[in-house]
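Worksheet: one structure, shown below.
Only one protein chain is missing from this complex, and each of the others stays in its spot.
Every chain is named by a letter (A, B and C) in the order it is written, and numbering of its residues begins at 1.
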Amino acid sequence: MQKSVISIGPYHPLQEEPELFMLTVEGETVVDIEVSIGYNHRGIEKLSERCNFDQSTFVIERICGICSTSHPFAYTRAVEDIIPVEVPERARYIRTIIAEGERIHSHLLWYGLAGHFLGYNTVYMWMWKLREEILDVMEILSGNRNNYAMFKPGGVRRDINSDDIPLALKKIDAIIPTLDRLKKAILDDPVLHARLKGIGILTKEEAVDYCALGPTSRASGVARDVRKDAPYGAYDRVDWDMIVTESCDVWGKAVVRLLEMYESIKIVKTCLQNLPGGEIDLNIKSIPPGEGIGAHEAPRGETFHYVRSDGTNRPARHKVRASTFMNLPTLKATVPGSSISDATIILAAIDPCYCCTERMAVRSREGKKLYGGQELIRLSQEKTKKIKREMGIK
Amino acid sequence: MEITRYIFAFLIFPGFLFTVIVGLFSTWVDRKVTARVQWRVGPPLMQPLYDFVKLLGKETLIPAGGSRAVFLSAPIVGLVAVILVSTILWLANLWGTAFVGDLIVVVYLLVIPSLAIMIGGLASGNPLATTGASREMKLILAYELPFLICMATVILKSGMSIKLVEIAKTPIIGSISGVLVALIALLCIQAKLGFVPFDVAEAETEIMSGPYIEYSGVPLAVFKLTQATMLFTLPIFLITAFLGGLNFSGWGILWTVLKYLAILVLIVVIKNTNPRVRIDQAVKFFWYYLAPVAAAAFVLAVFGQIYAISWL
Amino acid sequence: MKLPKIRELLEAVKAFTHKPYTSKFPFQPHEPYPSFRGQPEYNVDKCLGCLTCEEICPAEAIAHQDNTNGSAPKRVMIHYTDTCIFCGCCEEACIADHEGIKLSNKWELAFFEREKAFETIEKDLQLCEICGSVIACKDHLKWIAEKVGELSFSSPTLYQFRFKSLGVVDDNIVSAVKDYGRSDRVKILCARCRRETTLTTA
Partner (left out) sequence: MNLTLKALLKSPWVFHLSTGSCNNCDIEILDCLTPRFDIERFGMRLVGSIRHADVLLVTGSGNRKSMLRVKKIYEEQVPKPCVVVGIGECAMSRGMFIHSYNCPRPLDSDIPVDVYIPGCPPKPEAIIAGVVKLINKIKGIE
């Protein structure tokens, strides 16, 4: 059968971000997928080295709008790992509240967008109507709907006003009945079952092989969650469950996200009710030379930051590994063999966030081909050998 | 004189002008109901007209790789076909003007808008439009089978008549097979209109509006108009075929408007409470589920006809 | 219990029969929550012109311009609306009790020309009495003098400034002779001139 190439992107209603997927199709079946990135590369890591440790938080926050807490959370943890210090108790709770609030709105957003991709605009509208309430809560607590600017190394920048807490709790409580109804409606919908079940299968072995993270891996039965595995913030102080399903398909990912929202609501409510008193900031004056790592379970999976300090007030090296970076390769396993209609929802199912991922774009001199992992390792080894030869080390 | 009357009928009432105005109003109803189901306010009453006028004033871009003449004429063919259908339906309902076999002509003409979309998409030379056109083709093949069986049932129930005037006189919804075929025809019309769950051909988030992707300006306006008139004509066709036709004497006007609005709202609600299905699922749905049910209804109708049981 | 499609239909009917959720926004003004971080605004009376905000701003949205020509030297503090990211660092770092620059609730900021997308305030500048270079804003020096109290007498710049602002010192006795004379040691001086007067006059 004749092969043709269908491009999704760079400007496509499926994605809010400029990203290019080249789907090689035979009729309606996708046989290969190639990702071309670089439309969103902004040189964040380099910019971060330009700013001092406090200012970097704002660059990091703008890596991604939807993970605008996850990246600063991982970054501040990395910086605190250099010194190392323990964050005050109240700051831990505030961080957890903001991070979980973000998870709720991110999952609601995903639901809306998934509905939109399936042509189910009503779900999109219903879910985003709920999301408005969560965004209101975030505006009450932090002062902006999306960019919270709450994090700083050693604590949080602003305190949560105790007068605002009852209003926030009321707003969160108000969405629960509607969410319940929508949950049942979605779980019962036969057409959604027909569209989502059994497509985009990522088996448990594949999930481990590709190092899938977050809901993508938990939907494949890999129980991995930084919040449980290596607790931080206030995650070990409140009671919550990790959601894992075994169904391995897009449906599983949807269910994981749906149930995770309830856990997040539980965490936010508990934290708001039991907010301890005390300091919110350690007032870190200087950062000693050294290295630190920080991880945070973003709505899309584990976000990992590495920061090296050389004793000045700026990071000497800052490396970001976003969750989508690990989830994106799983498309190689899930997309080929599906139809174009399925491919779009499978692409969406990992909740891709390309602006997080665009840390590097590797191309050959000719400007076309992207290197895979193996080739990158080979190139790196060759370069190391070359440098060794030049320096005369055997 | 006769010719002037037909030209008047085609261009002013109940043809072009009337169909377009009511069609744009139906689009407004569609958008408003959609908005209200989604907790929104929705557009103002004149919005479809504004959209149309705006598109008329926009620049028309013609894709470099496509065939210019076909690309530009495709929308007009579709529109003319729908207007013809509308004229025939109204003439039959209003003045009883009909010719033998007008039902068959209508059924044929109703395929032409879809064909026009397909041809236009193929002429634009865009790979996504081509995908959309091929999906449209599959979809036509899928829904035409149950639709034709439905029509056969209708002909059977109305005493083997293929004249719309006589079909309109027998409201065949009053029997089991009638209800079944009416529901199936409703779903087929959903597909004909290109509404969710069968909007695979122009899936915005998959293939970026499919065949419409390269259209802009006046041809796009004509396509939008075609859709609007379809939204008016197809429910009228349903009413004529299944619900006893239009009636304009006394309270009949209100009853007719209610029938029309009820079908319109039903279509819009179906559109808004379903996700889009895949093209293979759509084909399967029409062939494996609806076609056998339609065939069963046909058999029921045959039995009803033979043994003279009116409720079958 | 499995109720396929029924719940959706019920929800749709509910939405249809209830009032829409849409806000009446453009017809009724929108009031954000009090904690909303909007446009930062200078407070001309409270701002000291100390440039802490410029230093701390992560987006470099704050700048200044010193106009030393003319009779009254001015420092123009500029806030660029088209660069500001509304993070609130300036307010947090402001030395004037966080009141010199404050985030307001203003969110409707659309504009048509980017060249004019900034706000300015002017602060009086204190120049070096010998070389005429910039020392600091007058309000800033006053603030320092008040802050350090009696210790300000350890610095001629500070106490001379204080005398001047209190009107104790007559401006006329200040001469413009640039010979680094002994009398120059009790003048308002920039760091370089201070060093030179101290080193050259025994």
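The criterion applied here is as follows: a residue touches a chain if its C-beta (ideal position, glycine included) is under 8 Å from a C-beta of that chain, and two chains touch if they have at least 3 such contacts.
In this text the structure is predicted, and so the values were computed from the model without any measurement.
S.K.: Who does the absent chain touch among those shown?
M.R.: When the full complex is considered, the omitted chain touches A, B, C.
S.K.: Going by the contact rule already stated, which one of B:L180, B:I213 or B:L300 would touch the omitted chain in the full complex?
M.R.: B:I213
S.K.: Determine and list the subunit A residues touching the chain excluded from the picture.
M.R.: Its contact residues with the unshown chain are 10-11, 13, 16-18, 38-44, 46-47, 50, 58-59, 62-66, 68, 109, 112, 124-125, 128-129, 131-132, 145-147, 353, 355, 358.
S.K.: For subunit B, enumerate the residues touching the unshown chain of the complex.
M.R.: 31, 35, 38-44, 46-47, 50-51, 53-54, 56-61, 204-205, 208-209, 212-217, 220
S.K.: Provide the residue numbers of subunit C that touch the chain removed from this figure.
M.R.: With respect to the unshown chain, the touching residues of subunit C are 20-23, 25-26, 30, 32, 58-60, 80-87, 107-112, 114, 117.
The criterion applied here is as follows: only the chains that are shown with their structure count from here on.
S.K.: If I rank A-C and B-C by number of C-beta contact pairs, which comes first?
M.R.: A-C
S.K.: From the mean C-alpha coordinate of subunit A to that of subunit B, what's the distance rounded to whole Å?
M.R.: About 44 Å separates the centre of subunit A from that of subunit B.
S.K.: Subunit A to subunit C: how many Å between their CA centres?
M.R.: 37
S.K.: How many angstrom lie between the CA centroids of subunit B and subunit C, rounded to a whole number?
M.R.: 65
S.K.: Hunt down the residues of subunit A that sit against at least two other chains at once, touch-wise.
M.R.: 122, 126, 129, 189
S.K.: Can you list the residues of subunit B that touch 2 or more other chains?
M.R.: Correct list: 37-40, 272-273.
S.K.: Going by the contact rule at the top, pick out the subunit B residues touching subunit C in the complex.
M.R.: Within the complex, subunit B touches subunit C at residues 33, 35-42, 269, 272-273.
S.K.: Note which residues of subunit C are touching subunit A in the complex, please.
M.R.: Residue list for subunit C touching subunit A: 2-5, 7-8, 11-12, 15, 21, 32-33, 35-37, 56, 58-59, 85-89, 92, 103.
S.K.: Within their complex, state which residues of subunit A touch subunit B.
M.R.: 4-6, 12-14, 28, 115-123, 125-126, 129, 189, 191-192, 194-195, 339-342, 344
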